[in-house]
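Of the protein chains in this complex, one is absent; all others appear in place.
Take a look at subunit A:
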Amino acid sequence: MPEIKVTPLGAGQDVGRSCILVSIGGKNVMLDCGMHMGFNDDRRFPDFSYITQNGRLTEFLDCVIVSHFHLDHCGALPYMSEMVGYDGPIYMTHPTKAICPILLEDFRKITVDKKGETNFFTSQMIKDCMKKVTAVNLHQTVQVDDELEIKAYYAGHVLGAAMFQIKVGAESVVYTGDYNMTPDRHLGAAWIDKCRPDIVISESTYATTIRDSKRCRERDFLKKVHETVERGGKVLIPVFALGRAQELCILLETFWERMNLKAPIYFSTGLTEKANHYYKLFITWTNQKIRKTFVQRNMFEFKHIKPFDRSYTDNPGPMVVFATPGMLHAGQSLQIFKKWAGNDKNMVILPGYCVQGTVGYKILNGQRKLEMEGRNTLEVKMQVEYMSFSAHADAKGIMQLIRMAEPRNVLLVHGEAKKMEFLKQKIEQEFSVNCYMPANGETTTITTNPNIPVDISLSLLKRESVPGALPDPKKPRIMHGTLIMKDNSLRLVSSEQALKELGLVEHHLRFTCRVHIQDPHSEQDTLNKIYSHLKTVLKDSSIQHLPDGTLMVESILIKVSTASEDPSTKILLVSWTYQDEELGSYLSTLLRKGLPSS
């Protein structure tokens, strides 16, 4: 039996460092190549030595697929391709290819320039790595080699995020990457067709959560901002540069437009400006509203949102500022926070999760006095709000995607083990398919039952599948033909053609049997009796007398002769070809039982 093997090198019962190996139909594919944010040592990158003890990866991997530009999905890419060594193809979508190097460069800068690490990949390596990337479009089937093909589906989550179907022959795997089943202000919802893959490898970040409608959260957010601005207060929104930031920008921009508000909105410059540029370009990847209106105005060409300058911090009057980083632990957002924290008219809205130890975490937990460096304390009088805008599918969304794709197996990655356990149980219960949740380095093997395609000649197919009274596609049909396995191909041809091709002479096989029955009448009468008997039993078949005194049932001959020794015993000669074996043997048993007495 053919098998599909799946081994997570990262993201197995864990979040971060997504890297999953799939062996399918003799091909090895690496799905995502991410890094772990929580580690600064070797654990940061997936353990590539698992694949090959040392040396280059090229000969072991047929291709690498990157689902989207988040660093936990693409962060290890230059390391793998340039430092470990991989020259094969790398696939990602166009927006991912555009944005990914910006993030990698940023990441490199922070690690090398700020933290002073050595033995890290260089800018040149990022560039070389990106040269190996092939960009794909949505729903475009890319032939990696003769057998392996991949196809991207829209996944929501962030700009350019995609789910990938990997297909070898009849076997296929769908890898979802991160996806979102509910649309947001700038992206649509994930969608996949009923492709019935052998495995769906799905993320499960929110395996145990069912989320409320997004509208309430949006409304709350807008209301808070609006109220503060009307009061003349300043609003600080710490964000990560990409993804949610754009969503919130669009949200505020349209709200400002709708409500005719005048207060300025600023966006801290740098990375985000470049990113916004790409958002403008990849309009086709955004949601319905933006796609429909971009002819009049590209929504990412913000009218109300302007780049931020440090000097604006002290400007009087209301304003809204988006600043990085998102957890208020350093940089511009922290500087602005320090300046504004003392005024109770101001507000800070944390739109995402904050790691323990950061300023964001502290203020969210109600701490009002913060110790800053230099023994200063900072009293926080400004309002602190929390707003969760997450772009992962919740439990319902995951189930919905599985229902859309109708897989034969499900494999969960990118989530916590405990939560996965719950979802696994649910999936097995609701869909009655197997569900797996391997840990890192653990291999899951799934046997598949692939269809074997056979070529059949059209004439044979037509002859054999003449529709009966009812068309019924589900019911298997028996057909007669000869299977020729030659030159690595399978063909089903009619027996005549097979004989011709193989140069064989056709042999006819005929079964004959004699049946003795007791019947005192003349041969002709017996024949008539048999005729009428068969007529009643076999209603559907054609039964006819032949002029030479024989009876023809379909193609079966029945001949009556009188036994030489006993005139009352009649010998029936029944003869049929092997094609009519079924009917023939039935007839012989029927006649053996004798004729009805009347």
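For this structure, a couple of remarks:
Keep in mind that, in the parts below, a residue touches a chain if its C-beta (ideal position, glycine included) is under 8 Å from a C-beta of that chain, and two chains touch if they have at least 3 such contacts; residues count from 1.
The working rule: contacts and distances are computed from a predicted model.
Per its UniProt record, the hidden chain corresponds to "Integrator complex subunit 4" from the list "Peroxisomal succinyl-coenzyme A thioesterase-like", "Nuclear transcription factor Y subunit beta", "AP complex subunit sigma" or "Integrator complex subunit 4". Residue-wise, the contact with the chain that is not shown comes from A:384, picked out of A:384, A:460 or A:557.
Considering the whole complex, the residue from A:201, A:364, A:543 or A:591 that touches the absent chain is A:364. The residue touching the chain not shown here, chosen from A:395, A:411, A:556 or A:591, is A:395. From the options A:58, A:122, A:425 or A:489, the residue with contact to the unseen chain in the full assembly is A:425. Of the options A:56, A:214 or A:280, the residue whose C-beta touches the omitted chain is A:214. Against the chain not displayed here, subunit A makes contact via residues 182-183, 185, 188-189, 191-194, 208-220, 222-224, 226-227, 254, 257-260, 287-289, 364-366, 384-386, 395-396, 399-400, 403-404, 419, 422, 425-426, 430-431, 462, 467, 470-474.
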